[in-house]
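What follows is a set of notes on a single structure, which appears directly below.
As you look at this complex, bear in mind that one protein chain is not there, while each of the others sits in place.
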Amino acid sequence: MLKIEDFDSYYGQSQALRGFSISVSPGEVLCLLGRNGAGKTTALKSIMGIVPPKRGRISLNGVDLTALPPNRIPMHGIGYVPQGRRLFSELTVRENLEIGLMTRQTGAEAMERALSYFPALRERFHQRSGTLSGGEQSMLAMARALCIEPTILMLDEPTEGLMPSMIAAIRDVVVKLREEGVGILLVEQRIDAVLPVADRIAFMDHGEIKVEMEIDAVRADTSILKKYLGVGH
Amino acid sequence: MASLIPLLSTKNVKRHFGGLKAVDGIDFALYEGEIRAIIGPNGAGKTTFVSLLSGRTEVSEGTITFAGEDVTRLPAYKRVQRGIAYTFQITNIYPTKTAAENVRIAVESRAARLRDARFDRDTATRAALEAVGLADRKEALAGELAYGHQRLLEVAMGLALQPKLLILDEPTQGLSDPEIENFLALVRQIAKSATVLLIEHNMHVVMSLADRISVLTRGTLLAEGTPEEIRDNPDVQAAYLGA
Amino acid sequence: MTASAFRKNLTLTLLVLAALLLLQFVLPEYYVLMATRMMVLAVFTVGFNALLGYVGLLSLGHAMFFACGLYAAGLSVYHFGFSLPAAFGVSLIASAALSLVIGAITLRTIRVSFMIVTLMFAQVGYLAVLYFAEWTNGQEGLSLPASARQMALGPWTLNIADAVTRYNIALVLLAASLGLLLFYLKGTRGRVATAIRDNEGRTEMLGFNVFAAKLEMFVLSGTLSGAAGAAYGLLFGYLGATFASFQYSIEALLFTLLGGAGTLLGPLIGVVLMVAMIDKLSELTSAYFLVIGVILIVLILWFPKGILGTIRERWAPWLL
Amino acid sequence: MHSKYNPLSLSMQRRTALKTLGGAAIALTSPAVLRPGFAQDGTIKLGAPMHRTGIGASYGRWYERTATAAVKLVNEMGGINGRKVEMIVEDDGTDPKRGTEVVEKFATQYKVDAIFGHLFSNVVAAAAPRAGELKVPYFICSEASLLGAGKLNRYTFQPGITDVRAQVQAMAPWIGSTIGKKVTMIFPDYNFGHDHRDFFTAAIKAQGGEVVAKIAVPPTETSFTRYFPQIPPSTEVIYHVMVGPAVLTFVKELGDYLGSKRPEIFGFIDSLEAVNFNTPQLGFLEGTYFWEAYPRYAQANQTEFDKFFREKVGVDANGASIADPKDISTYSHMFSCWETLFVIKQAMEMANYRGPEQKKDLVVAMESMTSFAEGKEHPQGAKQFNGKTHQVFGSQNISKVEGGKLKVVHRTKIEDGLYESPTDYTKMDL
Partner (left out) sequence: MGLGPYLLLATLEGLVQAAVLCITAAGLSLVFGVMRVVNVAHGEFVMLGAVIAWYAASLLTGHPALGFVVALIISPLIVGAIAALSERLILKRLDYNPEATIVATIGLLYIIQQSVLILYGPDARPVDPPFYYTIRLPWFGYSAYKLFVIGAAILIMGLIWFVLQKTRAGLIMRATQFDRETAQAFGIPVDKVSAYVFALGAGLAAIAGILVVPIQQAHYLMGTDPLLLSFIVVIIGGLGSMSGTVVAAILIGLSDGILSMMFSPTLAKMVSTLLVALVLVFRPNGLFGKAAR
């Protein structure tokens, strides 16, 4: 279980996270919702150590990761699909995946398994990743993260700018991974992107979690949406 | 409220970054005295669109007219001199200067435009600070102000220019609820002397301020209307909430 | 800047200048000579600092402007027999024109590119001095004859090779450059310059022509550097390619960083400390540039604000 | 080649070992460096600006050694007018600007009686006017043809070594009559090289020869092969004179390029000063000719004075350091420091010189000199001195490379190099 307690993070002078606490269990999808600038991306970056929190603790399955340098955190099995995918665009599909394999010294089987979710990538295996279509890039970004055989997978707006069929494909993979026991932290702006897959939803604003609730409760009471997203339904 | 000749209008403006069509042919008109909000989902092209208006980004195609003049090819600073002021999405101040000094620089810009010997820069500086309620913080270093106050300082700098059009890019981002309420009052005050165009995510702010709302998606204008019209527009709900 | 802060700065500057005026009566001969050199180099550094300290542009090619002034003044005396004031005037025009052209080109680049492009233009300048050896006498350089370094002043003869005269001319030039910068900074232009340094994008969106403002400061900076070069050439009577070398650009940077970038008197302090130190070190070792290297690194690592910059931060926020 | 640091030398006697320590040690601990306050009353202080660094460093190192040996000898002989002589050395980086500053420092801070030791013409040209302004006698140990051209001043003297103009004029007849009349010149593209170009072109023309190509090489150049195709096929003699750190590269590349089908080659030893002849790549120099002011290799008819000079400076019969046979001296130039010092001694004794207030007497005494006889003070040979131009004239040697050594084949007379000059420094104000 990934457990974050009381993160305070800053960008220079301005505070981006305020007492941010969440936990993600194996086989669970936690969705982080909130509008632009609410601190969702910062939360993921703080977990990865890229924006080191000034205060707070992070642990995975009871192992304390708090003071680790950023490159050591993924070695414990936290996979990350950053916003905008951030592929190594000059590298080939294969090389991008190899970077993922290097993280935890996972072998060729890991790559095979990752590719089994996205068979389309095989055809592009030796192509420069920058030349892929948007959907293929999203698939590669996820496959790359899967190459580390994560116990926790963090996805930052994976469906941004994708056509509906792609969105569905990615959603399917998320569901499969959940079934396999991977804990998933999914960041989205749009509620519709997460309703079908989420187990729990946390609303973020001003760098803090405003409310956290089970998905059933969200479905039952849509006024939550009105309150936190500001538009009626 | 609105006159018939638009203060600002665009005709088929486009902006492409490589293959990405950030703004893809927008016809837009803004009338003197109104408060207009631009909303739209992330990546809809809102910030790019106002960057085209303010001149921070060059248009790929199309024309922009301001106060009867074609400003399409004018550099940003000249548009400011014509009366288009722009406040930034991310706080953008002079952190090592005092609040008063921040505003004073904007006042100098106005003075350079006025070329009027009687223009009192100190008074103008004080007035802008008072308008946003920062008069008592004028000697504080801007970088040391609270975040909310920095946002207000940002607005004060825009005000000090005494623009015809004030563009506010997500002005309430990061403000607390009471701060937002003060801000609403401030914008209403500003609107008495200037036209206001704001990009905003906070629907509460949009609904309570805007005379009209323009909705962008994927670089195009999806809908335009009063807050009520927009609220009830199914297309907008679909674009925004994907329901 | 508030009026009181301006008064404090003005007073401080005047006090320093007065001290320099008195110093010539107590210093031994060699130190009068050295102080003269320091003041001329201080003018050069004030020019460099105008650009680095107040608009935040780090040029690695300022030796070009120093050498431009040096040669413009020196060659017009040497080849055309210009009078000293005329030669000085020519140097001002030449260095202003050169910095206008170079600035207009290089200011299209930013940050690292700006540093490298200015460095390259300066290198071209250095090579040009060597290439046009018919005029400049290349590496050997030229010495101005004693007769060319005198001028009639009513019934008197002003001999700028004379130690005391030379000291006071350098002092006047230093006072003029400090005064110029002080009053420049007091006004709107100074405000805009520092605004560009602190936040260029914001300043443009407040309606200022940032490029023009930067170019203006570039020209001011280049012209001050050129004036220093002209003074150096005329006062010390030697023109050489060595003044156009990369090392000279670096020295200006070093003096500025040591004294404090963006402080009015920092350049003077930096020059005095550094030149005195180099002079002493050269008695001990030929490798005195080693110390320059160490100081550069120490400054950039631990004291990026320099001496006066640190004082301003800790104790005297009114310092310009 | 010129290795100064050699671990083997540690086993040698302390004195010589000290001499061979690296430049840093000299710079840091030189006993010759005196600071004000340490100087005793009544000593004669001589400022010695030396090219310790920069492109003249190889020369500067040996200039300093020679000058140090000469000062030591003068003091052993009882000093000058019974006063001890002390030499204050500062580095000028072979840089005109720093050279000028050092002259100022000697004159105004150390308040020396005279300055001597500058070699490179660009440094001399910059520093001499300041010495004149500061009215301090300034003795150059340089071949620069500046004095005769009237470019310097009354305080500047060149009593140790003949200038380029006289050297070239003395040798041109031999070149034209013995090895060829069509000459290609390769020279450094600055004033020193230009002097060679201009004076030799005129001198060979007077012999009925011509310069068929003039190849100027920038002084900072590190690679030379690309200049060699400019050598025309009609060339009978290649005349080369190069200085600076890259001289060896120059000669090696010339050898690679020419091979055995070469024209005659006449070089100024400057191209090989401080360079060991005994490397396989310089084999092609066998049978070529060099100008030498002073023969590096002890000749069959070596004088006792030359023996004495070599011993005192610490140089063996091959012109290398006794301490380290790989460390080759700048033999053809450094004697000028030695001879200059003895000229200063002689002039000071003539003027009964007691201290700096008598600088003018020193100048006048210098101007009254006419000749120096060969001897321990003037091991290179007898000289004529022109008091009006402040310039000395001596004999030149032309040597042929035989068996990897230089053997003198022709020695010019002093008169061969004399030239007329309208310059008369004695008419300038003191």
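Each chain gets a letter, A, B, C and D, in the order it is written, and its residues are counted from 1.
Throughout what follows, contacts are C-beta pairs under 8 Å (C-beta built on N, C-alpha and C of every residue); 3 or more make two chains touch, one makes a residue touch a chain.
These figures come from a predicted structure and were not determined experimentally.
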Shown chains touched by the chain that is not drawn here: A, C, D
Among A:Val93, A:Met111, A:Leu132 or A:Ile148, the residue in touch with the chain that has been omitted: A:Ile148
Among D:Pro233, D:Gly403 or D:Pro422, residue touching the chain not depicted: D:Pro233
Of A:Gly34, A:Pro53 or A:Pro74, the one touching the omitted chain in the full complex: A:Pro74
Subunit C, residues in touch with the chain not shown (by the definition above): 58, 60, 105-106, 108-109, 111-113, 115-117, 120-121, 123-124, 127-128, 130-131, 250, 253, 257, 285-290, 292-297, 300-301, 304
For subunit A, residues in touch with the removed chain: 48-50, 69-75, 80, 82, 86, 88-91, 95, 98-100, 102-104, 144, 148
Touch list for subunit D against the chain that is not drawn: 1-5, 7, 22-24, 27, 52-54, 57-58, 60-61, 189, 216-218, 220-223, 225-230, 233, 244-246, 248-249, 253, 255-259, 274, 279-281
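As a working rule, only the chains that are shown with their structure count from here on.
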Partner chains shared by subunit A and subunit C (touch criterion as defined above): B
Two chains joined by the most C-beta pairs in contact, as defined above: C-D
Nearest-to-centre chain - CA centroid comparison: C
Chain centre separation (subunit B, subunit C; CA means) in Å: 43
Chain centre separation (subunit B, subunit D; CA means) in Å: 77
Subunit B residues counted as touching two or more neighbouring chains: 95
All pairs of touching chains, each written as two labels joined by a dash: A-B, B-C, C-D
Subunit B - residues contacting subunit C, complex: 54, 56, 75-78, 80-81, 85-86, 88, 92-97, 101, 104-106, 108-113, 157, 161
Touching residues (chain side subunit C, partner subunit B) in the complex: 188, 191-192, 194-195, 198-199, 201-210
Contact footprint of subunit C on subunit D as seen in their complex: 23-24, 27-28, 33, 35, 52-53, 90-91, 93, 95-97, 100-101, 104-105, 108-109, 121-122, 125-126, 128-130, 132-133, 189-191, 218-219
